[in-house]
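In this view, the complex is presented without one of its protein chains, the others remaining in place.
To keep things simple, chains are lettered A, B and C as they appear, and every chain counts its residues starting from 1.
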Amino acid sequence: MEVTYREAMREAIREALQKDDRVFLMGEDVGRYGGCFAVSKGLLEEFGPERIRDTPLSEAAFVGAGIGAALGGMRPIVEIMTVNFSLLALDQIVNNAATYLHMSGGQFHVPLVIRMATGGGKQLAAQHSHSLEGWYAHIPGIKIVTPATIEDARGMLATALADPDPVLIFENSTLYNRKGQLAPEAGAVDIERARVHRAGRDVSLLTYGASLFKSLDAAAALAEEGIEAEVIDLRTLRPLDDETFIGSVTRTHRAVIVDEGWRSGSISAEISARLMEKAFYELDGPVERICSAEVPMPYASHLEQAALPNVERIVSTVRNVVRTHG
Amino acid sequence: MEVTYREAMREAIREALQKDDRVFLMGEDVGRYGGCFAVSKGLLEEFGPERIRDTPLSEAAFVGAGIGAALGGMRPIVEIMTVNFSLLALDQIVNNAATYLHMSGGQFHVPLVIRMATGGGKQLAAQHSHSLEGWYAHIPGIKIVTPATIEDARGMLATALADPDPVLIFENSTLYNRKGQLAPEAGAVDIERARVHRAGRDVSLLTYGASLFKSLDAAAALAEEGIEAEVIDLRTLRPLDDETFIGSVTRTHRAVIVDEGWRSGSISAEISARLMEKAFYELDGPVERICSAEVPMPYASHLEQAALPNVERIVSTVRNVVRTHG
Amino acid sequence: MKPVSSRGTRLPVGREHALHLLRTMLLIRRFEEKSAELYSAMKIRGFLHLYIGEEAVAVGVTEALEPQDAVVATYREHGHALARGIAAGPIMAEMYGKQEGCSRGRGGSMHIFDAKTRFYGGNAIVGGGLPLAVGLALAEKMRGTNAVACCFFGEGAVAEGEFHESMNLAQLWNLPVLFACENNLYAMGTALALSETVTDMTRKAAGYDVRAEAVDGMDVLAVEAAAKKAVAMVRAGNGPFLLELRTYRFRAHSMFDPELYRKKEEVEEWKKRDPIVTFAGRLEDEELLDDKGLQGIETSVGAEVTEAVAFAEAGTWEPSDQLERFVYSDRRE
Partner (left out) sequence: MKPVSSRGTRLPVGREHALHLLRTMLLIRRFEEKSAELYSAMKIRGFLHLYIGEEAVAVGVTEALEPQDAVVATYREHGHALARGIAAGPIMAEMYGKQEGCSRGRGGSMHIFDAKTRFYGGNAIVGGGLPLAVGLALAEKMRGTNAVACCFFGEGAVAEGEFHESMNLAQLWNLPVLFACENNLYAMGTALALSETVTDMTRKAAGYDVRAEAVDGMDVLAVEAAAKKAVAMVRAGNGPFLLELRTYRFRAHSMFDPELYRKKEEVEEWKKRDPIVTFAGRLEDEELLDDKGLQGIETSVGAEVTEAVAFAEAGTWEPSDQLERFVYSDRRE
């Protein structure tokens, strides 16, 4: 059946709530308002205020309460409206969620799931538009997943909830209205492996989140020119599935990384560095990166679009990479 | 004369307070206690409570107040005890300090300096020991400096205060007691360029902060074996001085990066990626990274030492890099 | 516009000033009604938060401020910007994303900035402006001026740690901050009673020994009077003051809000207290205004809004190659 990314995510939450009494959803406006991106619409009516908890504007407290509830045996799903606001809860995420298992010598683990919207493209400007998922991937002790497809929107939550450790789910807000087919029996998916979405021999396009679709469009355009790009959705940014993307580059000998985050110290830098370390002698030319411009996101549409990765930039970059190192 | 890093930093603060009425120091225990690392000892007596301001435990508020005071025409020096606590103020740093110039279309700039201690090695465990300066370097709109030498401890603050935009100064806490010679006329230093501390033809050792001294010791040991390592102190992590380190690698054709931060998505990943992009054809072999193990810092000394970069690891890594790609 | 009847006692302010207050509120109202239209017409994008219903708050409080004072507002700040005297044209152009906008099109509706009037935005992080206002006030105090910093924020922000830390710091250091809490009873879809155990903001303020007063935010004269008293105390060096302005948002939180969380009747009840209609009615009762006079104001306000739109339409796009400007300052000191 055809569903939107939003509906797939909602169904995943609903299923989790139905299957496990320990699961509950909490965050700002997840209940009466229906969620700032309408993901949780209808869930309050279905599950009641005990399990669909509207919180005050207190990111640090309700994220910390999620950690505590997880320590106390529950399986909380904490929703933070957007990644920029998650900075208010970063102390709890980095100093507590990521460290408790280690500081306690393995006695206490934190089975917490935090969901948040990320990304630009909606003209929300410098305090609502960033893609910090790659930045979060720097932190040991947490896992970072970035569902791009309908299947992953539907399937990653269950796996994240089954994980004994904190998992952060980043949902690119431009994907919520995206439609796609979903098998009726669709369910949990792994959060370990990257996925090859399109096979190709000439170059590897390594990407995740909303950039996956820009990369697939670019690959289609490039195919017209006879350039076959292999498109890989990383899916999980921490831990990274080196094996899959290194395997791909070992076949194509060229790589371009497409990442909506800022360039410096990005996850794309990490991937490039790993290719340097583990596939240097396989490379026909330097690995290139296409990232967002290093500016706080501007409001004006033409400037925002200029700041974000786009199909044209991917196509021309790949063209160069393939032609120059033919 | 011989001074400690701590004294050099204190002298820099004192000079700034003497020279410019707009400058003041604020933070937890900077006054009566004398600073948690005794950097500001004596300054309260000399400058009084209006300019040496003890704050409550309110990182978000006093960092935000620093931004506001800077907007209001002052030149605040805000001290955050350690980088882990700065996460409580990250909203103010990322969403306000880094964005105000841009969001206001250039109308309002934020001449703010934030100082904080960073780094491990003192058995302070998982909530007091991290090196997040490279992580901060991901954020456009702020500048990141990491004084390693006595000269830089003495000279970077004045330059940071003269900068119209927010500058974060990261002081590795293991350096405070380090002694060194300081010219009586020592003063402001640039915060644009990396610095070559030791010339060498065989390999470039790119590092910053406390790792500079480990790298210099390693270089000395390697020289015994006839391996000449060029040691570069990056000094400023944002913006990075590509020219200097790429120039060096263009001569040595080999590079090893030493970074006390966690490996994934680190500043060392960024440097490796830039070498990939701008010096690929100059490289005789893959750029290697020596970083801290990706664990919340353990308390036990032997585990902490195993987690941090050390001279032995640097020596053996360089040896491999040079030998294998002879 | 048919005034609802109101028992008019003699006005505490002169006719001219009264008409000025009315005109400013009406300008905000018409400006935002036009903005909503332009949003549907896709001329304005991103988030658009309307202030309709709350005009008396921005107008009354801003009247109490001097040019040297600093203002920090929220993402719902068109009203504050207009009341502060920022021209409608540059504000509209900002929402169009044109470089003639007051933030050169970099900020949009949520980030109106203006150095001339010391308007420090336009902050879209709930509570995020509070520490800034404390710092602006600290700067004034250290520089020995008598300027104050005024921070507008919603009642939803009171739950944030930054509110708590800012209130304590401002009082601890006896700083000239006017905390203007716009209590419109909802934070997006969350009613105050569902987010705070203590819903009386003056009791919250007591937890910091910060002086506070609650005032009817639908009555521009009451707001102005209370704000003048509060600002006078703050300016005199008595430390911060929290003014709770009890008001209501007539429109949705933003253009995406289906308003599932409140009843139409509740909205209708509050609309009977429309700050513009009631004030105009009062002026008519007092015979300080007649329909013709009101029409005159409508006409001039309408013209100003039309001009603002024309200004925005005529505006130009900043060349994309300038994208990376304003990340760091061009000049050094």
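What we mean here is this: a residue touches a chain if its C-beta (ideal position, glycine included) is under 8 Å from a C-beta of that chain, and two chains touch if they have at least 3 such contacts.
Keep in mind that what you see is a predicted model, and the values were worked out from it rather than measured.
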- Message: As a test of the contact rule: which chains in view would the missing one touch?
- Response: A, B, C
- Item | Residue among B:F24, B:F85 or B:F245 that touches the chain left out of view | B:F85
- Item | Listed residues C:D114, C:E160 or C:E244, member touching the removed chain | C:E160
- Which listed residue (A:R14, A:H102, A:H253 or A:K278) would be found touching the missing chain in the intact complex? A:H102
- Which listed residue, B:D20, B:D217, B:D242 or B:E294, touches the chain dropped from view? B:E294
- Task: Extract the touching residues of subunit B with respect to the undisplayed chain.
- Result: 28-29, 31-34, 36, 54-61, 84-85, 88, 122-128, 293-296, 298-303, 306-307
- On subunit A, residues whose C-beta touches the chain left out of the figure: 24, 50, 53, 55-56, 58, 60-74, 76, 91-92, 95-96, 100-109, 111, 140-141, 143, 162-165
- The missing chain sits against subunit C at residues 159-165, 168, 171-172, 194-198, 203-204, 206-210
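Note that only the chains that are shown with their structure count from here on.
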- So which chain ends up in the middle if you average the CA atoms? A
- Message: Using C-alpha centres only, name the chain that sits farthest from subunit A.
- Response: C
- Gap in Å, rounded to a whole number, between the CA centres of subunit B and subunit A: 30
- Message: How many angstrom lie between the centres of subunit A and subunit C, each centre taken as the mean Cα position?
- Response: 36
- Note on the structure: The distance between the C-alpha centres of subunit B and subunit C, rounded to whole Å, is 41
- Query: What are the residue numbers in subunit B that touch two or more other chains?
  - Reply: 60, 91, 95, 102-103, 140-141
- Message: Two-or-more-chain contact residues of subunit C, please, as numbers and ranges.
- Response: 103, 105-107, 111, 123, 125, 128, 161-162, 326-327
